[in-house]
Every structure is written in C-alpha cells, then in structure tokens.
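For this view, one protein chain was removed and the others were kept in their places.
Here is chain A:
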Amino acid sequence: MAVPVFTLQLNHKLLPGRVTIGKYDGSHSCLTAATTADKVLIHSPHRRLGTTSQMSGAATWSQVNKEISLLSVNRNVSALCAGRLHPDLEQDILVVGTPSSVLAYNVENNKDLFYKEVADGANIIVVGHLSGYENPLALVGGNCSIQGFDYKGNDPYWTVSGDNVRSLALLDYDLDGENELIVGSDDFDLRVFKEDVMVGETSETEVATILAPLRGSKMAYALANGTVGVYNKLHRVWRVKSKNRAVSVLSYDIDGDGVEELVTGWSNGKVDARNSRTGEVVFKDNFNNSVAGLADGDYRLEGRSQLICCSVDGEVRGYDSSRLGSLMEGNAHQDAVRDLLQKKQALLMELRNYESNTRSSSGAAQTNMNAGMIPAKTSLQTTVSINMGNKSKGPHVELCLTTNNETIIRAVLVFAEGIFAGETHVVHPRDEELTSSLKVALFPPRDVPLDIHIKALVGLPRTEQFHVFELTRHLPRFSMYNLISASAPLPEELPQNFVSFFISERIQRVVLWINQNFLLSSELEPESGGGSLSLSFSALRDGSLLSISMHPAGRMAIATSNMTLAGDLVQSLASFLNLSNLQVTAEFPDELAHLGEWLEKVANLQEVRIQLGADLAHRAGLIRNLIVRAEDARLLPDLTSMREWHTQLLEVNDDLINSYNIRCSNHNELLEILKQINLTIQKAARLRVGQNKADVVNLSRSALQSNNLHSLLKIVRTGEA
C-alpha cells in the first residue's frame, strides 16, 4: 500500500474510463472527467491556489467552489480526450464524444472549435499527430469507422475497420519518428494503420478495450476479459489475467527509476503498477469503488507530474515516486524472503519425490505398477484431421492423441486462444472409458492460424501418478475447410460469387501456400506440367462451397459466397507471396444488392429523422412554455389554471416521450445499416492489397458522401471509381 501525496473529493459521480487531463490555459493541469449527469467536470486546483486570480481582496471568499466547473453536454459522454489539437495555440483543446456527435471545445475561451454530427458515434477519441498529416488530428473511433478531424473541423482522415472500434492509440510503431494508429475493435483484432494503409494486424482473445502507448514501439493493452499486457510491435511481451476488468491503463514512472511503469486501474478499485518489461507489481493501492480513470499531470505546481487516480464516486488520489521509494524497499526484503521460502518448499517436494522413486525402483521391481512408472519409450502421437461429424456433433477439426503402448490418457488439457470460452478445454473421460487414445473436437470460430498447447496426463491403467506430456501443435489458418476434390475440371462458367485476379507466380508456389494454410489429409503435389489447378473445398461451419482455381497464365479465381472468407484468402495469399499491390475483380451480387437497399433505407431514415427532430424540438418548446405558465399560475396562487397547465403539460410530455422512443428506434436502425455499409466497404477493401486497398476505402467514402450508388457498386466490383 502506498501513501498518496494528496487526496481530494470531487463530490460528483464519474463515469469509468472517461477521465483525461488537459492544460487548457497552456500551463496548469486540469483533471477532466465525465459525470453520470451528462456533464463534463473540470477540476482546476490552481484557481484555489490563487495563481491566476486577479480579483482583489475580499472577492475571493465567494470563490470557494471555483475549483470545479461543469460543462453541460446533455448527452451521454462516450469519450473524452484533451490534447493540443490547434497547431497555433499553446493550449489543450477538450474533445468530447457522444453517441451522435463530436465537440472540440476551447475551455479557456469558452469557444467551440467545431461541432460535428457523427452518425457512427464516438466510442473513443485520441488527439495527436498521425504520420502523413501536418496538423494534429482528433481521431474518433465509431461503429466500424475511424474519422480524423483537424482543428477546423475538416475530416482529412477516414477509414473503415472490421467492427465497432473500442480502443485507439497513437504510437510510433515502426520507429520512424511518426505516429501510427493502432485500433482495437469488437472482432478482437488489433490493426495498425500507417496513414490509411494497414501495416499490421493481430488477433486477441477478447475485445481490446484499452490501448496505451508506452516507450518506443511498446504498447499496453487491456481486454474485456480482464487481461492486461504489453506488446512490443505485435509481439506480446507479457500478460496477466484477472477476474476484474481494467478500466484505465497509463504509463507512469512511479518508482522513479527513469523507466515508465504500466499503471492499471481496475473495476474493483484496485490500482497497481507493473514493470513494463516483466509485469512484476511494484506498487498497489485500493479504492472503495471502481476506478474511473488515471491521468498524469502536475497537480501541485511542483514541476513534475503526479499519478492521479479517480474513483467513480469522485475520490481523487495523487501519487508520486517520492513516497513510494522507502515503502517498496521494505517490501522488497519481505518479498525476497517469501520467494526463497517458496523455492525451498518446491525443492523439498521434488527431493521427496525422487527419494520415493529410487526406493521403489531399488526395493521391488515387481511393484513398479503402483509407483506410476511408465515405459521409457512411451511417446504421444497427435494427429489433426477433419471429421465430417455425425448427427450429434457437427463437422469439426479433430485432434487425436494416441500413445504407442498400453498406457492410457487420463486427461487432456487443451489451451488455445479464442476457441473455447475460457481459453482452456479439459477432456477427462470416465474411468471405465479410459483408453490409449483420445479425441478432442475443435471448432475454431474464426479463420486464424492457431497454436494449440496440449498437456496430456499419461499413465498406466489404475495408477495414481501420471506423467504430463506437453506439446504444441499448429493449426493452419483455414482448417475449417475440407478438400472435396483436387482435380475437378475447371468449370466453363464462373460461379456467381467470386473474385478473380492475376498474379505473376508459378502454380507451385500457390500449391505450397495451400499446403501450409489448409488442413489436408495428404500434401498436394504440385503438378510439374503446365496444367491448371482447381480445388474445391466445403466449409465445415455452414457447408458452403469454396473453390480455388488457377490458370497457368496466372489468372486466379476464388469462388465463394462469403466475402469475408474471400478477403481472408486474398490477404493470406498476398502476404505469403509478398505482394505489395493487388487489384481484383469481385462479383458478389447478393452483397451488392443489399448495398443498394441499405443506401435507400439510409436516405429514408434520415428524412424521417429530420422530421422527428423538428417534432421533438417543437414539443420541447411547448413544454417550456407550459412550465413557465404553470409556474406563473403558482406564484399568483391561481390554482385552477395551474391545474389546467399541468394537465396539458402531462399530455405534451407523454407525446414527447412517445416521439422520443420513435426517434430512438429510428436512430438504432440507422446505426445498424450504417454499420453494415461500413462493413461491406471493409470487406471489399480486404479483397485488395496495398495501395489498391486504401483506394477502395477512399473512393467508397467519396461515393457515399455524394450518395452515388452506381459508383459505389463499381468500386466494390472493380476497385476503381
């Protein structure tokens, strides 16, 4: 436990995760947080200290509450960020996101920089420089899209992501001195964008709710399932999992050693700081309520910043390295003693085991059955294959474990990310069913390459002690597709849904790719002649057909009705063949038909929306009028008319609530459709590689803005406007 250098009470309930700190006058840090009453609270301690107060004399006595000022947003604050958005101003600008708008506000001058309606909502906002853009941008992550606004309110940056954006971070990923954008979205993916080209992608086991840049190319992340860890580029350095959820992650040098620690605020009120290289806890404290957010800023005007933690009930504590040093030293000794004791215990246990083993082997060889010894030659064989399933179990990938002698497999622990609900799957057959082989069914929900870590407990029948076999198997990316025929003749006519493109590569290379990325019973032999390649697969998930064909001339076609799958295949193939650019022709009539429908619906919904908005405003105006009148009647003690006004008020109020509900459902419908449109664009972009991919996004956007369905369809189909 650490002793805070200061504590204070804001007396407002705060929303978790929406806490930031800004220097709105250019020099003094002000803690800024969203309250549950749809307001933004700005705490300016320097006002109390009187550093800017030019009021003379007795005027100060009435300014006790000047420390806290509130901004009315009147909508649920969904994101909050302060940063230097204006390139010419030395002040921080506060950017407030709500589910339907973004407001950039100059707190010092009580002035809007811009106010923008964003149909996709604002789930998360970061402010900073992005490579390729001269001015700082406020990057707003919404439903499937990311928009970047400059200080004038223009949005030079726009791109789509695979799903709703949950977290954003600006980080110098490739150490070229310019920031790249890292995006965590609802489809569990982390993507890295350099300008508008995606340069990296990795998959997590849950939604990444928080991303925070650390020093260099390191980045901290937190998942919705309570995992916190550190990435260096896209390699995970370490991670820890807790049953609580991380609310806020921040890098701050709490122990004063010159290297930032990773500070995490948890939903149960715990705050801890971990070494960013090892994950070792160096500091912790507890709040009574959930942590609302962390920030670092100079709050005591002492020239260096403190770590500031807020809880949801408005308690604020500040820490710095000065108090921590001595405290942690005392702890370090105790920790060392505890560690050594634990090691001693473990060693003693091991020694006892060895002793008993030697006793049994030397004493009576015939009793080795009881001692749990297994033959030295015992080995565990694993095979991964596709099982088309039966009535009770659908088609799946089957992991088959067998031992090479009479030993049995007592239980198997399979650890793989993202396949099982809790990451780990345990199979332990009943005693009478124990055999020397065991089958585990896997259902990878998504097409990602997987490493499966297996721990098998192997022993002789009826023993108490088992040997643990640890092994790792690799599951190829497209394991959920079963090869039907390898030599079907090329169909004369292409199927309805397909992508086709030219690559200047030999067929053998493509065959190699297929061997690596699909789960085949036997490896395909590349044909030596100039023959063409044609393969058909069936998807285990929905039984749909996938066929891949390639002409010797280099024309390749992937036929599938699943646009996402086609995108995955193209991306995987491109990275295998090191293609920097790839343009494809895509025909997905079903998806495109939807797109037309959606655009029409959006137009209709927006028209209705304007009407509903005017209706609401009109009713709200009536209500204001009625309230004033009712109040007037009350002051005049004219109870008859007061009752009359209130009756009317009630009626108008009911109407208002009704039309509000209608508007709400209209809004939700609109959101859903916009999300679908963004997703389709994203899928279309994934069919291309490199610059062509970025082009699709940009062209689609301008087509959407001009509401040009025809050109949008063409872009999805050909990748060109």
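One rule holds for everything that comes next: contacts are C-beta pairs under 8 Å (C-beta built on N, C-alpha and C of every residue); 3 or more make two chains touch, one makes a residue touch a chain; residues count from 1.
We adopt the following convention: contacts and distances are computed from a predicted model.
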item: Missing subunit (named according to UniProt) among the choices "SUMO-conjugating enzyme UBC9", "Inositol polyphosphate-related phosphatase domain-containing protein", "C2H2-type domain-containing protein" or "Tetratricopeptide repeat protein 8"; value: "Tetratricopeptide repeat protein 8"
item: Listed residues A:90, A:112, A:470 or A:542, member touching the removed chain; value: A:112
item: Contact with the hidden chain (one of A:304, A:359 or A:618); value: A:618
item: Residue in contact with the excluded chain [from A:3, A:240 or A:628]; value: A:628
item: Touch list for chain A against the chain that is not drawn; value: 39, 54-59, 62, 66, 69-74, 101, 103, 105, 107-112, 115, 117, 607, 610-611, 613-615, 617-618, 620-621, 624-625, 627-629, 631-632, 635
